[in-house]
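I have placed the structure first, in the form of structure tokens, so that the comments after it can refer back to it.
A protein chain is absent from this complex, but the other protein chains hold their places.
Residue numbering begins at 1 within each chain, and the chains themselves are lettered A and B in the order written.
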Amino acid sequence: MLIFYVLLAFVLIAALIAVETKDLLSSVICLGAAGFGGALMFLFLYAPDIAITQVVVEVLSLIILIRVTLSRDITTISGEREFFAVVVSVVLLASVFLAGTQIFTQFPEFGAPLFATASPETHASQYYVQNGLEQTGAANAVAAIILDYRGYDTLGEATVLFTSILGASVLLRKKARIGREDRP
Amino acid sequence: MKGMTLIVKNVTRWVKILIFLFGVYITFFGHLSPGGGFAGGVILACSYVLLTLAMGRSAADENLPRSLAARLDCVGALLFLATALAGLLYGAAGFFFNFLHQRFLADKDTAFRLVSAGIIPVCNIAIALKVGASLFLIFLALSAFVPGPGDEVEE
Partner (left out) sequence: MLYAMCLLLLVIGLYCVLVKKNMVKIIIGMAIMEYAVNLLLIMVGFRVGGQAPIVLPNRPLTVSVDPLPQALVLTAIVISLGTLALSVAVCIRIYEKYGTFDITEIRRLRG
């Protein structure tokens, strides 16, 4: 359990540096470090599928973000801060944090989820774990869930990815449409 | 976009096919070991991104032109949808029905083999095609922009 605290502390420190530093390239690299810490944490939480996906997605998002920041003239952030707005935001966020920690007393204890002592009729996870191999033939229970038991969600996810990439490609076109003020 | 130095180009020439092979492995064995279509598709996109960054955009354009990548993207999405709709032939509640496993392969003992689990490998391949082509397209669109406001866009 000690490894979870160490890795979460690493991710927290990397995120704090990413938020507070003035150089844009340093904060992007710290975001990458936070992502890799998260991927290690997934590995220790017995989720190898998620760890592989997180590492690769992290690399690609780092490439995209560095592409934005590196080739621009302005790489530092300037300007004065509004003191009152910062104080109000910090107070609000602290109250959100304190309210959130009260919710966690309702959770089951860490390491003993509800489905561990449940029957397959009431908890879906137990049903998928016990009947996954015979009903779908896949040894990977997570693949059986996302492509057989809950395949509709995967179709929705493919649609969302398609739409977002379509929107981004349209925004980055070379020839824009003629606006109303440019028409003769 | 120009390429990089000679050392990077030579290393890329050997390494890019290994990355591509790794992506194909993760996709095809998605139902037996961790991985699946999403991770495999992103790895495939990463191999083409490496090719573009190291060799320059013109070399990557001969390898995988932009129109072909857009068509592969659509083929992947349509293949996924067609596999889901093909289950409708087996009754009204058959959307995403794993008909290949339940009707043809259920009586054979095919656990832990590559050809098993019905439509799950087919869906993994479709998703990997779609995700890989999409992410490569967005990288091409983002890299076509040159810094500074009001500059000419190189293409």
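Basically, a contact is a pair of C-beta atoms (placed from the backbone, for glycine too) under 8 Å apart; a residue touches a chain by one contact, two chains touch by 3 or more.
Every value quoted in this text rests on a predicted model; they were computed, and no experiment measured them.
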Given B:Phe20, B:Phe38, B:Phe80 or B:Phe96, the residue that touches the chain left out of view is B:Phe38
For chain A, which positions touch the chain that isn't shown here? 4-5, 8-9, 11-12, 15-16, 18-19, 24, 27-28, 31, 34-35, 38, 41-42, 45-50, 53-54, 57, 60-61, 64-65, 68-69, 72, 74, 77, 79, 81, 85-86, 89-90, 93, 96-97, 100-101, 104, 107, 110-113, 115-116, 124-125, 128-130, 132-133, 139-142, 145-146, 150, 153-154, 157, 160-161, 164-165, 167-168, 171-172
Interface residues of chain B (partner: the chain not displayed): 33-34, 36, 38, 42, 112, 131, 135, 138, 141-142, 145, 149-150
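Going forward, only the chains that are shown with their structure count from here on.
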Touching residues of chain A toward chain B in the complex: what are they? 48-49, 51-53, 56-57, 59-60, 63-64, 67-68, 71-73, 133, 136-140, 142-144, 146-148, 151-152, 154-155, 158, 161-162, 165, 168-169, 172, 174
Under the touch definition given earlier, write down the residues of chain B that touch chain A in their complex. 26, 30-36, 38-39, 42-43, 45-46, 49, 73, 77, 80-81, 84, 95-96, 98, 101, 105-106, 110-112, 116-120, 123-124, 127, 130-131, 134-135, 137-139, 141-148, 153, 155
